[in-house]
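Next up is a structure, given as structure tokens.
Complex shown without one protein chain; remaining protein chains in place.
Order as written gives the chain letters A and B; numbering starts at 1 within each chain.
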Amino acid sequence: MIRLESVYAGYGGGDVLQGVDLAVRPGSITCVVGPNGAGKSTVLRTISGLLRPRAGQIRLGDQHLNGRSPAAVIAAGVVQVPQQDGLFGQLTVRDNMLLGGYLIRRDKARLRRRMAELAETFPIIAERARDKAADLSGGQRRIVEFARALMTEPRLVLLDEPTLGLDPKTCQTVFETTRAIHALGATVLMVEQNVRFGLKLATDGVVMERGRVLLAEPAEELLARPDIAAMFFGSSAGAGTATGGPDAPGH
Amino acid sequence: MTLLLQTLILGLLAGGVYALMSSGFTLVFGVMKVINLAHGAMIVVAAFLTWWLWDRTGIDPLLIGVCLSPVMAGIGWLLYKTVIARVQRVDWELTLVASFGVAVAAGGVMALIWGAEGHAATPSYVTASFELGSLVVPEAQLYACVGAVVLLAALYALLRGTFLGRAIRASSANRDSAALVGITVERTMAAMFAIGAATTGFAGAALSVLYQFVPDSHYVWIGRILCVVILGGLGSFLGAGLGAGILGVSEALTSSYVDARWATAVPYVLIIVILLVRPQGLLGGRVRADGVAA
Partner (left out) sequence: MKAARGAVLGGMVLLVALVPLFTPDTYIHNLLILTFVVAVTASGWNIMGGLTGYVSLGHGAFIGVGGYTAGILAQRWDVSPFLVAPLGGVAAALVALLLGLATRKTRGAAFVIVSYAMLELLGQVTRNWSGVTGGSQGFLMPLPSWDIRFQNWPFYYALFALVLLSIGMTVAIRRSKLGLGLMAIRDDEDKAAGIGVRTPVYKSIAFMASAVLVGVAGAVYGYYVSTLSVGTMFDVVLSMQVVLAALVGGRGTVWGPILGAFLVVSLSELTNTTLGGADAGAIRLILFGGLLLAVVLLLPKGILPAASNLLERWRRGSAASPTGARLEDTPLPPAPARAGTTTGPSTGSTAGSTTGSTTADLLRVTDLTMRFGGVTALDTVTLAVPRGSITALIGPNGSGKTTLFNAVDGTYPVTSGSVALAGRPITRLGRVQRAHAGVGRSYQLPRLFDSLTVVENVAAATGEFRLTNLVLGAVSGAEAARATELLEFVGMGAYRQARAGDLSYGQRKLVELAQLLMLDPDVILLDEPAAGINPTLRRRLTALIRALNDSGRTFVIIEHDMHFVLSLADHAVVLARGAVLADGKPGDVSTDPAVLEAYLGEDLAVGADK
């Protein structure tokens, strides 16, 4: 559905992405995993238009996304739920949801319809509509964020470390909600620090390291690999992961 | 007793005008956290324009003021694009210094065009007043107050009820997240700054009717505006209204009971006292350095 070809991107101190080739199957839940500084979040930022790639192509079907503004990317059907501070704490849940439909704000009927539909799948939107988003718990906020992302009926949803900062109980909620989004018809491309969680949830898995894609396999197979475990599960003697280079922002 | 009541009425009416002057400033400060020291200068510019047009056409100054709003909005938008947006990326305090530079330069431009003598627009109702028993309520002040209330209510409705308002509040909370819902943050900020500037149209017209003004008047007015906003705290409209009332009444009381000469010192005294005693203002909540994390 979306394809990255030889994408190079960075923040001025050198390229974080060093030639990323990535393809996401339509209808999949694809999870990108990798050590710190691998560039996972940067891939999402680049797709969403927050960062302009220095070189390479980002294709959505037959459209080119590279270099387009965040609003244009959303209009093309790609919405991201960022790592943190995605919800506007001082605004009500309802206001947040409405902002999810910012690009379709002139179509009042469609706006109302989407709100109603999403309230069915995610009742919390209606229950806490008038409350400030900051008053909700971490898990509840995540649900609202996910729901908000669906306001414009996107084809592709990007999740940037959806379990960041959440205790495992809430992680369960994230697990289920992601499956729910998928069931509603969206393709999901997610980035995860927690490898087991991500690969259990996903259908397809991708491993990134130092700005490049190392492996791309069905998630189950990836999870079963013995060398993957050595890389990510707390072993400090990870061969080939001793990077002295710049750490990605947010890590 | 009559003196006290009369003083209070005049003070409150003046407060209403101050609230009008500060409304645009409060909007920009409260949402963008930008302190635009050129706001006073913009009001005086609008006052000059109002006076000039009234002098030529005889149209009611307050009406002219309303029509000037889009003009001032344009000026504000320009100011944002050329100055404010750029400086914000550099250093926060320097935003004040830069806007102060703009204010001083604007004072020079006004002096160049219109000279340094005092002016005032004097429509028919400038000296008229309503009588409430033995109390006098000046008409012009009253109209300005009514205008202030209407303006503030409109701004509040804008922020709460429209998509632009939500976009503004979202952009000021987190630019990246706002971009990720499709908001063009730069355009939103510019729009908001322009709206803040638009208020100076009517405010300047009110100034031209109620007070004498010279190009250098912008110092006096920015002093009053800063006082109002600081009293009210953290850019809340309610706070600005409260602060304006307090300033107006304090000045009036000082004028009546102490000495008229000391009335002009009141804004500065209040600024210093509030910033020392209760920096968040009367209505602002406690400002915490960071949230409750981990």
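One rule holds in what follows: a contact is a pair of C-beta atoms (placed from the backbone, for glycine too) under 8 Å apart; a residue touches a chain by one contact, two chains touch by 3 or more.
Predicted, not measured: the structure shown is a model, and the values here were computed from it.
**Q** Which listed residue, A:N96, A:T177 or A:N194, touches the chain dropped from view?
**A** A:N194
**Q** Identify the residue among B:L8, B:V104 or B:L158 that touches the chain left out of the display.
**A** In the full complex, the listed residue that touches the missing chain is B:V104.
**Q** Please identify, in ascending order, the residues of chain B that touch the omitted chain?
**A** Residues in contact with the chain left out: 35, 83, 86-87, 90-98, 100-109, 111-112, 115-116, 215, 219, 223, 226, 230, 259, 261-262, 264-265, 267-269, 271-272, 275-276, 279, 285-286, 288-289, 292-294.
Criterion: only the chains that are shown with their structure count from here on.
**Q** How many angstrom between the C-alpha centroids of chain B and chain A?
**A** Roughly 43 Å separates the two chain centres.
**Q** Inside the complex, what are the residues of chain A that reach chain B?
**A** Against chain B, chain A makes touches at 48-50, 69-71, 74-75, 79-80, 82, 85-91, 95, 98-100, 102-103, 105, 148, 152.
**Q** Give the list of chain B residues in touch with chain A in this complex.
**A** Its residues touching chain A are 163, 166-167, 169-170, 173-174, 176-184.
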